[in-house]
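A single protein chain has been removed from this complex, and every other one stays in its place.
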Amino acid sequence: MGRYVIQRLMLAGVTLVMVSVLVFSLIRVVVPFFYADAVDIVAGEYGRTDEARADALRDEYGLSGNLIGQYFKWAANVLTGDLGESLFNGRSISGEIRDRVVVSFELGLVGLVSGLLFSVPMGIAAAVCQDRWPDYILRTLAILINALPGFWLAILILTFGSLWFNWAPPLKFKYLWEDPVQHVKIMALPALLIGLTPSAGIVRIVRTQMLEVMRQDYIRTAQAKGLNGRAVIFGHAMRNSLIPVVTVVGLSLPNLIAGTAIFEAIFVLPGMGQYLVSSVGNLDYPVIMSTNLIFAVLIVTANLLVDLSYPLLDPRIRY
Amino acid sequence: MASSASASALEFGPRARREYILPLRMVLGLGRFARRKPLGFVGLMIVLSLIGAAVFAEQLAPYDPAKLDLKHRLEGSTSLHKLGTDATGKDVLSRLLYGARISMLVGFGAITISELGAVSIGVVSGYRGGWFDKIVQRFVDAWQAMPGLIILITFLGIVRRMPNVNLVLAMVIAIGVLGIPGRSRVFRSQVLTIKEAPYVEAARSMGAGGVRIVWACILPNVLPLILVSATVGLGGVILAEASLSFLGFGPAGEPSWGQMLSVDGREYMRKQPGLAVWPGVCIALAVFGFNIFGDALRDVLDPRLRNR
Partner (left out) sequence: MPSDTYWNRRLNRRRALLGAGSAGMGVAALGLVGCGDDDDSNAEPTKPLEEKQAEVKSFLWDRKDTTAQAVKGSIYQTYTTADATNLDPLSSPSFTANAWGSWYYPRLMTYKPGYRVAANGEYEGYLAQGVEQPDPTTVTFKLRQNAVWEDKAPLNKRPIDADDVVFSWKKFAEKGQSRKDLVKLPDNPTGPVESISAPDKNTVVFKLAFPYAPFVSAMAYSRYLQIMPRESEGGYDPRNETRSGGPWILSNYQRSVTFEIRKNPNFWDKDRVLLDGFDIPIIPEYAAQLAQFRAKKLWTFGGLRQEDVISTKKDLPDLQVDSNAQGRTAWLTYFGLQPGSPFLDPRVRQAASMLIDRDTWIDTFYNVSEFKKEGYPIESRWHSHISAGWEGFWVDPRGSDMGANGKNFVQNVAEAKKLLDAAGVKTPIETDIAWISTGQYGVTFPKHAEVIKGMLEESGLFKLKQINPDYQTDYLPKYYFAKGDFKGIAVGASTQFPEVDQYLFAYYHTQGSRQKVAFQGTNGDAKSDKLIEQQRQELDAKKRMELIKEWQRYVAGTMPMIPYPGQANTFSLFWPWVGNYGVFRAWDVESGRDRTETAIWFDKSKYTG
């Protein structure tokens, strides 16, 4: 077990290094090679023609000189917890991310939970009615819902909710600890919409696993013992079929969190995705690098948790 | 399949015969498929019509998708414009048809890259095994843990600023490459089981080399898996393309569904709901079609599910 954890942690390290090298080379090698760099944008529309000012800024931001040295300097700072500051407003990135990660994480998590609440029962029902019409309808429904682009639904709901019911979401974002009611009101719709996306996958997995488990000997034994159908399904089959669901959850959590970028943009939620999109817009490279890194950390952590949870869920699995 | 290694002299015989009856088999197979998997058949029909729309956009579209009709801007359905017009009077139907082109191009392009990469990595890594497999797998693990959409946003946000860059191509490559690791694992595990199968053992004992075994024994067994994973994956790729275009990271010049939704749909929806509705319907239909067809295909082709 211990060895396994160490292995996984090392792997996480590799992922993080890959992400940081990739993003670093994109921004610091590809960008300056093909066009300009962030300094031209910091200097502004009318400052960019001013070479002297651009050079001064380049020095100020540590954008001149040895690239490999710059990378290690940046990495060393990150390891000591210093993510640097935004080029444009000088705000500490760690501070910004601390506030924002909560929002994105909550959005992803609530989305996931609502997705599960809706798709696990659907999967079970589909399995119980295998190859009969409820099965077809539920599966089709799941796939249909999965196919609807969430951002499209969001826009439709905003427009027609307003036109038909004069409805509008709360105007201003509030953190949970500031104003819980307002917070729930503003987060509910985007979270629900986010939950729709992974649901088809979950329905499918729950269904197949249920079918598989229901064929197992111990279920037949239970049925033979005369337990009624409901007890068998909920008492035995369901618990065991949920293990692979954990895998799906683990795999979809990062995408859920990343997918929040779109909903954060539409519903004006101050999360990580919005931070990334705006920093990509003005080439705020310290922010781009940090957000990518933090997203990678989130995903790696989610994977790790999923892997470590298997032995807890299923005693047959041991590392 | 089991005889293929020993039957090199007869190689042309069976293959030629198989090709001869292929169209017939396809029709029969399609009929059986429609009966056994009605949903999947619906999916197949959707997929085929989308491909048709993409390929024959020029013939099907009533107008040039860039043609302006300022006298009839922001109209609903009329006899001139079946699905109405956008803010500068461009024909929505024509743009949707051409939009199918971008979606299919990105979809099939990215999936091809993903599958080719995944098969190569999965097969080689799984077949070679040992330390090579270990290293490759760790690398694949790390690759898979990269935050997909985030990397895409970063990558496209940077690449789109380059002069004369083909954003469609950039999108295809980026989405394709990010799709490799997850798929390669599936292929690898399949290869691991096939590798131990008796007929592979037999081929090996008869002196067949690694390349030949992979080509003749392993690839044919992996092929159905490729088809399944490609079809199932296409829906996701189309959705990814639409999302990126919606966020403004897609190509600007050509009509794409995500971009239609993002630009005219969002801004002029109050006046002309169709501008937001139709592109969304197309995206949903495409994703739905590929997913439902892929599901059915999986049931039919996936060797791991065959005995269920």
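Going by the order they are written in, the chains are A and B; count residues from 1 in each one.
Basically, a contact is a pair of C-beta atoms (placed from the backbone, for glycine too) under 8 Å apart; a residue touches a chain by one contact, two chains touch by 3 or more.
Since we're looking at a predicted model, the values are computed, not measured.
Asks: One chain isn't shown here. Among A:Ile68, A:Ala168, A:Val181 or A:Leu312, which residue touches it?
Replies: A:Ala168
Asks: By the contact criterion defined above, which parts of subunit B meet the unshown chain? Give residue numbers in ascending order.
Replies: Touching the chain left out of view, subunit B contributes residues 67-68, 70-71, 73-74, 76-77, 82-84, 87-88, 160-163, 248, 252-253, 263, 266-274, 277.
Asks: Residues on subunit A that touch the omitted chain in the whole complex?
Replies: 35-36, 40-50, 53, 88-91, 96, 155, 158-159, 161-164, 166-169, 171-173, 265-268, 270, 274-275, 278, 282-283
What we mean here is this: only the chains that are shown with their structure count from here on.
Asks: Please name which positions on subunit A make contact with subunit B in the complex.
Replies: Touching subunit B from subunit A are residues 11-12, 14-15, 18-19, 22-23, 26-27, 30-31, 34-35, 136, 139-140, 143-144, 146-149, 151-152, 155-156, 159, 163, 200, 204, 211, 254-255, 258-259, 261-262, 265, 273, 276-277, 280-281, 283, 288, 291-292, 295-296, 298-300, 303.
Asks: Once bound in the complex, which stretches of subunit B touch subunit A?
Replies: For this pair, the touching residues of subunit B are 39, 138-139, 141-143, 145-151, 153-155, 157-158, 161-163, 235, 239, 242-243, 246-247, 261, 265-266, 269-270, 273, 276-277, 279-280, 283-288, 291-292, 295, 308.
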